[in-house]
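One structure, as structure tokens, below. Some questions next.
Removed: one protein chain of the complex. Kept in place: all other protein chains.
Labels run A, B and C following the written order; every chain starts at residue 1.
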Amino acid sequence: MKLYVNGIEHDLETPPLESLLTALREELAITSPKAGCNQGGCGACTVIVDGEPRRSCLTPLAAIDGASVTTVEGLGADGALSPIQAAFFDHYATQCGFCVSGFMLAAHTLLEREPGAGRDRIIEGLAGHLCRCTGYVKIVEAVEAAARGDVDLSRDRDRESEFLTEGSQA
Amino acid sequence: MAKHRGRGIATIEYPTGMNQNGDPSQAWVKLKPDGRVDVFAGTVDIGQGSRTVHTQIVADTLGVPYDWVTMDNTNTDSSPVCTGSFASRGTFIGGNAVRFAAEKARERVLDIASKELEIDPADLEIADGEVVAKGAPDRKISISDVAAAATWVHGELITGTGAALKPYAVVDDDTGKVDIDPHSAISYAACVAEVEVDDETGEVTVEKMVQVYDVGRAINPMLVEGQIDGGAMMGLGLGLLEAAYPYYPSAEHRGGEFGAYLMPSLEDLPELDNVIIENPSADGPFGAKAIGEMANNAQPPAICAAIHDAVGVWVTECPATPERVLRALDERAEPRRDGKRVIFDEAVSVRGVSANAGKDAEGHGFILVDD
Amino acid sequence: MTHSTNVLVPQSPEEAVASFGDGAGITVVAGGTIVMPELSSGRLRPERALVLANAGLDGISAANGAVTIGATTPVLALVGATPEPLSTFAAYVGDYEIRSQATIGGNLCAPPGPESPRGDLQAPLLALGARIRSAGAGGERTEPVEDFLAGGEGRLVLAIEVDEPTSSGASAIGRPHAHNYTIMAVAAAAGADGVRVAVTGAGPRAQRLPSVEQALAGGADATAAAAKATDDVTPADDALASAWYRARMLPRLVEQALSQL
Partner (left out) sequence: MKAVGARLPRYDGLAQITGQVRYVDDVRVPGTLWAKALRSPHHFAGITKLDTGKAEAMEGVHAVITKDDVPLNVYGHLSALGVPGDEPLLAEDEVRYKGQPIAVVAAETEELAQAAVESIEIAYDEREPLFDMRKAFDADAAPIHPWGPVYNHFGPPDHRRIRKGDVEKAFADADVIVQGVYRPQAIEHCPLEPQTALVVPEADGRLTIYSCTQAMYFSMGVVAAHLQCPLNRLKFVGGTVGGGFGGKVDTATETVCALLAMKSKRPVKWRWTREEEFLASSTRAPWHMEIADAVTSDGWILGRKMLTLHDAGAYTRFSSYGLTKHAFHHTGAYTIPNLNFNGYVVFTNRVPTTAMRGFGVTSVSYAAEMHMNRIADVLGLDPFAVRLKNANRIGDLTGNMVRLKDPSTVAVMLAAAERIGHELPAELRGMTNEPRTGELLPEHLKASVATNGSED
């Protein structure tokens, strides 16, 4: 089996009936997709396969031989955040963080399918993803902001520099 | 078929810290030679953002920029005791531990600065990463320089430890009376839920919740909002959706997957209108009380009150599933009136179910008003 | 155990049929949404697995008033592209990701879940009088969906054929919950031979409601016909809803669906 994961070609030893999630986590040590249920029920394992969001726990490797896979590790280019990542960060759309990779990848593809999607379309598009903490309010706000293009992409990945310049209220 | 709207109110209170106290949190703060600050505390971040809150508290207590502060809560070798992230104790008790540690470190900063500036520590203050003489703002030294002097000149480590512990409150087993306060503070909240009830399907939709929380002081309002938003959804699940045992007390038909367990999803998200009140506590860090645990307590009764307002029936078993709402509508049960007594729900009471006539071994009644 | 499973990935319909053979000891993986959790958990340990992703069994085509749907056509592709009430039911399934991965053939063959109904699409296929083309022991055959559901286990679905109804109806319990299984849903379709009505979620598999259909044929109005619905099914308790609630809701759902005809 062969996969292109975040642009890098991998020949996999994981058996072909194992899930894409298992291959990513156990063989390639790409751990952002999470095994929240291994039942397809939570969306924490969602990754992008050939441009479409997929529950990686439900996807046998044999069905996607040769596919291109994107995880959040490959979402931004060269150390920069992608718009959806910047929006999730700015809007505090994470609490424990376990669901966030799946949410962001699903939202990223949703906005590619439906640029400018409004609140109802965002809720419908992401409704299969669970956040128990539950940060739904701020997740929706983040995706709405990304849909509007209202994100700050100049953010440095280094946490030093940002913090007291904008948040402070003295 | 008709849909009915209703509104219900609930007001709650919730204690900060473990009940009866006796739950320590400890912390250690040290400065690097350039004045950057390391915080060691065992507070587990379960998503509530305790690392953020702890570092905010340390930054302001020491008087350094926030981005000077790092925190290690990763292991029990480097971090002293934290009883745990539960009982809404992180910000108050964990926060006090790091505050106390930072205050000690602050004293050491002033001591060293005093030597460098040759000014009595009592005449010094710290602001924006600098130690400044009170009334003489041109006489100052940066904390970076203080830390460097401590390291390279005075041969000292600027550090501080802190421990927060309220003593264990003893309960009188006969009366429940405690000898001392059994909590660190008490937070309060009110929730008004607006629902729509379909009287033919029993389905309830929460349209809006107005929620007011007194958190003492919102150390980080964004994190507080996260707790309020999240609690609202969890409370909605408690009130309307979730049941580990759908046919309680039967233990059958437990779902084994998310697809068969009704957890709140984005589709259940109502309009949330949050109001944060800051009525500071006397002892919490910067006046903080707590927010985490209480955040899912007010919604279930507010929702069930709103159901009553909408269709006139009390659903007193949570969650208020469509089936329970429909059965209540079918029954339209009126309370039994006996003299001045107004008695609801007799059939489900202990005496309504138990075979032992509702008395315990000491003859105390399991019925509310003794015969 | 997936390590010891012989995995077959046919590259054409013919190869799929040949690989499937008589179906003995083989597990078919179409979309994977139902079978993968069984495989990953080790509850299912097949000798052989047939992965249909590249078998060319997908696609929707129309000719002579009939619509033919390949077995591995994703549920998502059915929405807006197939006759009602199938299209509406397809939109009930899961979320975007599940719909784009799950297939009509897999949904048709779905066994009931341990504590939930599955196989939502069985109801509209029953209402539409779908014809199922399948391969397996005794070769290929085409049969009515009722017959397939009654005895189709161990066969490889190749395609599903439905006719455009003259009118249709669909109704479902509850607010949509993309991560939960549909609790109960009713499909109705009117065609040349009358009205067919089917329900999913009232039994282990979807069922037609013959008493309702007969009442309609006998001239009953929607309300009167819908009242017969509980004559045909005996709902059970599961984790999502009780038998009582389902029995209470069924006539209402039937009436709603019939009112759309």
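Note that in this section a contact is a pair of C-beta atoms (placed from the backbone, for glycine too) under 8 Å apart; a residue touches a chain by one contact, two chains touch by 3 or more.
Owing to the predicted nature of the structure, the values given are computational and were not obtained by experimental measurement.
From the set B:L117, B:A298, B:V311 or B:A328, the residue in touch with the chain omitted from the display is B:A298, counting the whole complex.
The residue from B:S85, B:S144 or B:T201 that touches the chain not shown here is B:S85. The residue from A:P16, A:G41 or A:P60 that touches the chain not shown here is A:G41. Seen across the whole complex, the unshown chain contacts subunit C at 1, 3, 41-42. For subunit A, the list of residues touching the undisplayed chain reads 25, 29-32, 34-39, 41-42, 44, 71-73, 76, 81, 85, 88-90, 92, 94-101, 104, 130-133, 157, 159, 162-164, 167-170.
Rule of thumb we're sticking to: only the chains that are shown with their structure count from here on.
Innermost chain of the displayed assembly, by C-alpha centre distance to the whole-protein C-alpha centre, is A.
Counting C-beta pairs in contact, the chain pair with the highest total is A-C. Note: centroid distance subunit A to subunit B, computed from Cα atoms, is 29 Å. If you average the Cα atoms of subunit A and of subunit C, the two centres end up 31 Å apart.
Listed for subunit A are residues 39-42, 124, 126-130, each touching two or more other chains. In subunit C, the residues that reach two or more other chains under the touch definition are 37, 176-179. Listing the residues of subunit C that touch subunit A in their complex gives 2-3, 5, 7, 9, 29, 31-33, 36-37, 39-41, 49, 51, 53-54, 94-98, 100-101, 176-179.
Interface residues of subunit A, counted against subunit C in their complex, comprise 15-19, 22, 38-43, 46, 52-55, 57-60, 62-65, 106, 110, 124-130.
Contact residues on subunit A toward subunit B in their complex (touch as defined above): 37, 39-42, 92, 94-97, 123-124, 126-130, 132-140, 159-164.
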